[in-house]
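Take a look at the structure set out below.
Let's turn to subunit A:
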Amino acid sequence: MILNVDNISVNYGAINALRDISFTLNEGEIVALIGANGAGKSTSLNTVSGLLRPTTGKVEYLGSDITTVTPQAIVNLGIIQVPEGRKIFAKMSVWENLEMGAYTVKDRKVIQERYEMVYQKFPRLKERRNQPGGTLSGGEQQMLAIARGLMAGPKVLLLDEPSMGLSPILVEQIFDIIQEINKTGTSILLVEQNALMALAIADRGYVLDTGRIVLQGDADDLLHNPTVINAYLGGETTD
Partner candidate 1 sequence: MNDPSSLPLTPKGNNNLQTNTNTAAKKLQAFQNSKFMKLLRPILGVVVSLYIVFRLYQVLVVHQEYGADTWTRLLISGLIIGGVYSLIAIGYTLVYGILFMINFAHGEVMMFGAYAGLYSFWAFKIIPIAGDPPTNFLNAYPILAIILAFLIGMTVSATMGFFLEKIAYRPLRKAPRLVPLISAIGASIFLQNAAMLLFSPQLRDVTNPDILRRGAGWTIVINGSNVILPYTGVFTFILSILLLVGLYILVRKSKLGRAMRATALDKKTAALMGVDVDSTISRTFIISGALAGAAGVMWGIHNGLVYYFVGFIPGIKAFTAAVLGGIGNLPGAMVGGLLLGIVESMGPAALGIDFQLKDVLSFLILIFVLTFRPSGLLGEVLSEEKV
Partner candidate 2 sequence: GQAAATEAPVAATEAPVAATEAPVAGGAPEACADALGCAVFEAGDVIKIGMGAPMTGGNASYGIDISQGATIAMSDAGDIEGWTFALDAQDDGGTAEGGAAVANKFAADPAIVAVAGHIFSGATAAAMPIYEKVGIPMLSPSATNPPLTASGSTVFNRIAFTDLNQGNNAADFIYNTLGVKKMAVLHDGSDYGKGLADIVAAQFVKDGGEVVIEQAITPGESDYTAVLSTVAAKTPDAIYFGGYTAEGAVLVNQMKTTGLENAKFFGCDGTYGEDFLTRTGANGEGAYASIAPASPDSDAKLTFNAAYLEKFGKEAGSLSPYTWAGYDAAAALAATVKQVAVVADGKLYIPRAALVAAVRSLSNYVGLSGTFTCQSNGECNTDKPQFVVVKDGAWTNAE
């Protein structure tokens, strides 16, 4: 177990966004978190990243408690989040955005290698490396966000809706890339609205509803669970 989220509750003022939820991520796994809008998926990721503090419960990384660790220290531990809505540094160029992704990396050579790696994965970014991030198209920004996450060389990657706003063909590529990253040993916690695809590549999945985990289990089982099919897959299945 690389990540263990144990019984956390999170509030925004008076709103309870998460109520006593627990989930785990094992070494080398892809785990999908799915659920309707406002279910608390992003809140979960932000809590793991240290941006939010749970009122109860704890978050463990490789067995040690990181509940009260600062976000930057968590990044240093290797837990990287690609946030919802891209959050590109609008006035920095593509190149500088990537450089920020590698903020915690000291070794210039490693950074150089990672550049090559992400440019090879997203050639469009290489073309646009001097364009300010804010003027990229929506999909280009999404690529940049993922690439920026990769620059840090994550051990655990938290992806928040990586396929949002991508063209169908790019969605395919992104999911390919996620699998590739996973193969190189990165554990991935994937939040997706595209539940079908997410569960297709995931090992396990959790279904969130208004701040609670209502279903969990093997990804394939979830894909065939009638509740999931009706509520989150729009009635669509793969068989």
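Picked so that all candidates are chains of the complex that A comes from, given by their letters.
Note that contacts are C-beta pairs under 8 Å (C-beta built on N, C-alpha and C of every residue); 3 or more make two chains touch, one makes a residue touch a chain; residues count from 1.
Remember, predicted model here, so these are calculated numbers, not experimental data.
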| item | value |
| --- | --- |
| Options 1 or 2: the chain contacting subunit A in this complex | 1 |
| Of all residues in subunit A, those that touch candidate 1 in their complex | 49-51, 70-72, 75-76, 80-81, 83, 87, 89-92, 96, 99-101, 103-104, 134-135, 148, 152 |
